[in-house]
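In this view, the complex is presented without one of its protein chains, the others remaining in place.
The chains carry the letters A and B, assigned in the order they are written, with residues numbered from 1 in each.
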Amino acid sequence: MNDKNAVGVDLGTFWLPRQSSTIAAEMDLGWDVAYWLSVFFFVGIVAAMAYFMWRYRRRSENDITSTVDHSLPIEITWTVIPSIMCVGLFLVGFKGYINASIAPAESYEVQVRAQKWSWKFIYPNGTVADELRVPLGKPVRLIMSSTDVLHSFYVPEFRIKADVVPGNYTTVWFEATELGEKQIFCTEYCGDDHSFMLASVIVLEPAKFQEWLQSTEGPPAGVSPVEHGQKLFARNCASCHTVDGTARVGPTLLKVFGKDEKLADGSTVKVDENYLRESILNPNAKVVFGFQPVMSPFKGLLKDHELDALIAYIKELK
Amino acid sequence: MAESLPISAPHGATPSGTNYLNAEKGILSWLTTVDHKRIGVMYLVSTLIAFGAGGFFALLVRLELIAVGQQIMTNKQYNQAFTLHGAIMVFLFIIPSIPGALANFVLPIMVGAKDVAFPRLNLMSLYIYWLGAIICLGAIVGGGIDTGWTFYTPYSSTVDGGVVAMTMGVFVLGFSSILTGLNFIVTLHKLRAPGQDWFRLPLFLWATYATSIIQVLATPVLAITMLLLAAERLFGLGIFDPALGGDPVLFQHFFWFYSHPAVYIMILPGMGIISDVLSVHARRKIFGYRAIAYSSVALALLSFLVWGHHMFVAGQSELASTIFSFLTFFVAIPSGVKVFNWLSTMWGGSISYTTPMLFTLSFLFLFTIGGLTGVFLGMLSVDVHLHDTYFVIAHFHYVMMGGTVMAFLAGLHHWYPKMFGRMYNETLGRISCLLVFIGFNATFFIQFIMGSRGMPRRYYNYLDQYQSMHAFSTVGSWILGLGFLVMLYNLLTSLTKGAVAPANPWGGVSLEWHTPSPPPTENFHDTPTVNNGPYDYDTLRSAK
Partner (left out) sequence: MSSHAPAHDSPAGNAQDRSPQFHVGHHWDSADAQFDAGKTGVWLFLVTEILFFGGLFCAFFVFRSWYLEAFVSAHHHLDKVMGGVNTIVLICSSLSMALAVRAAQTNNKNQTVLLSVVTIGFALMFLVIKYFEYAHKFHDGLLPGRYFTYAKAVFPDERIFFGIYFMMTGIHGLHVLIGIGLIGWIAWRAQKGHFSSRYYAPVENVGLYWHLVDLIWIYLFPLLYLVG
């Protein structure tokens, strides 16, 4: 489990999390109306029940009970009044929902890619990140899709949720009103690690957000390509490839550079920079003998400088 | 129609005379019977076993959740456990239980008939239920399933495991449900005794009629959905899997088109029981008979219009979501009307705190909470926050368990003397009800809070902040389980050790109380003629 993604959901009231987005208050109005109406009816019904339970308890086998068995005026009353309340409830819910569905025109768009069992956030400049960094006070619109099964993107403190569907795009939008880290849950069952598929929204001052965005353009400052490559490897590759010689879902990358690799179709290829680049971007083009073609392509998910860093790192695995 | 009120029989005596239980002996006579009463008893045993299995998985799930991290199972096993809990409870217990076990037994007697319209079809329904159960068992043991009882695609169309077997098991079970509903509809139309107008029928029968309509109309859609899912897996049909050109949201539409009406298959019979039990044990004519009767049929028909409220955030259009939300509020009204009518029935009554009445009062309390929390979920904006959280889990357990199961238990304790000729121990009955009521609230009320605070459902792992609430809920589940164990002990031992039951222990007026306890195989020696309504207790009093 990725512990760093467990940022927690801060409470605002007894029932609800903090309101950390511009629409949260309106969504919570819906909750409040439903809640107090429910309390009213529940207390009323239970009080009536309790009273009747005492007042009309059986005293003898000869008790005379009421024969009043219908009253049209009463039936109409308790049908019409709740109906009117229901229309009111519907309207409150509808209003909040419509506002939550229509993103402002000037929203900053980020793409969200869901897969079993992690989230990727892709910025307009091509940056791919594991956390969703956003500027405070600016509307952000998420365009989401899944690469495999249904997932669902849920940020309790923003009061937003939408299923993430393969083969389709769904959207949510929000404008964060507080700095800090907000919890993202996957909330549509997606298999073994559904409950570990967490991520976080990191709300930054707009200036700091821009700083971060620019820093992702090129290689990270003060970090050698090999070091950078090692970090990228740990995040993206280590679940299936080792660097110590053991084969897992994918072949080990220890001493792989310069090797003559036998492929599944029987041919051989020399492992050079081009082969490594192709194997990362389009892994099923040449599959190593003895392994299955199950690696997801990283085309579109890694910048050129990141590919360079990975290749530099792999070359050093002697 | 003079009947005397309860008389006690000497302890240790056995019911005398030939009745449906001892008319023919041997297991083969049971397995090949066409007597609706025997079939009802076999359904009762089968569905209670299913309840035990589903409950076992529930206890396992709750035990795993008592603390963060692995307790007794891995994530994969947990996912299978909650899937099986749901699938067994929905398809093998809650849908067949009241119709198959209680309605089967009581409906023909209540209309004044000697059996249902198609007795052999009734037996076939039971056989089909057993076949479906065996196929599901095979799926569990064979490949295992971890898709959730809702089988959403493309996970269910691509994951390894026994999904095809399970869908075929559900397909088969659907036929059992359809044929039972068909049987009841024809029985109610064609086999009512002379004088037995529609508006003289006990409300349990109106509820059963409404339920049967849904069973006949909705279940075929489940059948085709399961078939299409199986075809998707076996042939890569490409209808639900986007990788093959299909649409996962289409699956949800198909699935919920059945499964929403299905929840009314679950609750309507329960509501029918409440009407009858409340009236009898408060010895008070039901208030608003026609309102309750009409609202049952209205619920059945309206239930077909609201399936999309399960899909507000699934990716359907805003227009669709809006229409479904609007219609959902209309489906809420008839249920609310019933609660008010039941309360009015308590007014001016003579309430006796028997076990069936205690279960009925529990139902009123718990179903009110369940129904009101449904309102939260029907509101579009609120549902965005609450969908797929523990709030939803709490809501449906309050209506399905706090509602249907409480009603089922009320009916079971109400008709037990009629079915088995024995009284159970009233003290133990009350204790079990209290334990179940307390345990249920302890388990599930806190889940509303967890859900509104953001805790997602179907989560093996969870954030530390929810741990104390999970632990509390788990302890609640133990109290709930204990309550059921006490009940099981009570009902089983009373079969042989209970006091002999009179024909009419509670002072009811509907026709089932005019036959001996237990009834003879043919229910009535001569077809009765009905001269009064099912809740005319004055006829009892005036007879004295």
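Throughout what follows, a residue touches a chain if its C-beta (ideal position, glycine included) is under 8 Å from a C-beta of that chain, and two chains touch if they have at least 3 such contacts.
Since the model is a prediction, treat every value here as computed from it, not as a measurement.
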Legend entry - For the chain not depicted, the shown chains it touches: B
Legend entry - Chain not shown: contacting residue from B:43, B:82, B:254 or B:424: B:254
Legend entry - Hidden partner chain, touching residue among B:63, B:182, B:323 or B:428: B:182
Inset, instruction - Quick one: say which of B:23, B:124, B:216 or B:323 touches the chain that got left out. - result: B:216
Inset, instruction - Can you work out which residue in B:24, B:522 or B:538 touches the chain that's missing from view? - result: B:522
Inset, instruction - Using the touch definition up top, pick the residue from B:23, B:231, B:428 or B:475 that touches the left-out chain. - result: B:231
Inset, instruction - Considering the whole complex rather than only what is displayed, give the residues of subunit B touching the chain that is not shown. - result: 108, 113-119, 121, 178, 182-183, 185-186, 189-191, 216-221, 223-225, 227-228, 231-232, 235-239, 244-247, 250, 254, 522, 527
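Basically, only the chains that are shown with their structure count from here on.
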Legend entry - Interfacial residue positions of subunit B with respect to subunit A in the complex: 5, 75-76, 79, 146-148, 152-155, 158-159, 242-243, 247-249, 282-291, 312-315, 318, 321-322, 325-326, 329-330, 332-333, 336-337, 339-340, 343-344, 346-353, 361, 364-365, 368-369, 372-373, 375-376, 378-385, 387-389, 449, 452-454, 456-465, 535, 537-538, 541, 544
Legend entry - In the complex with subunit B, residue positions of subunit A that touch it: 1, 6, 8-9, 11, 14-17, 26-27, 30-31, 34-35, 37-38, 41-42, 45-46, 48-49, 52-53, 56-59, 61-71, 74-75, 78-79, 82-83, 86-87, 89-90, 92-98, 100-101, 148-150, 152, 154, 156-157, 159-163, 165-168, 170, 183, 185-196
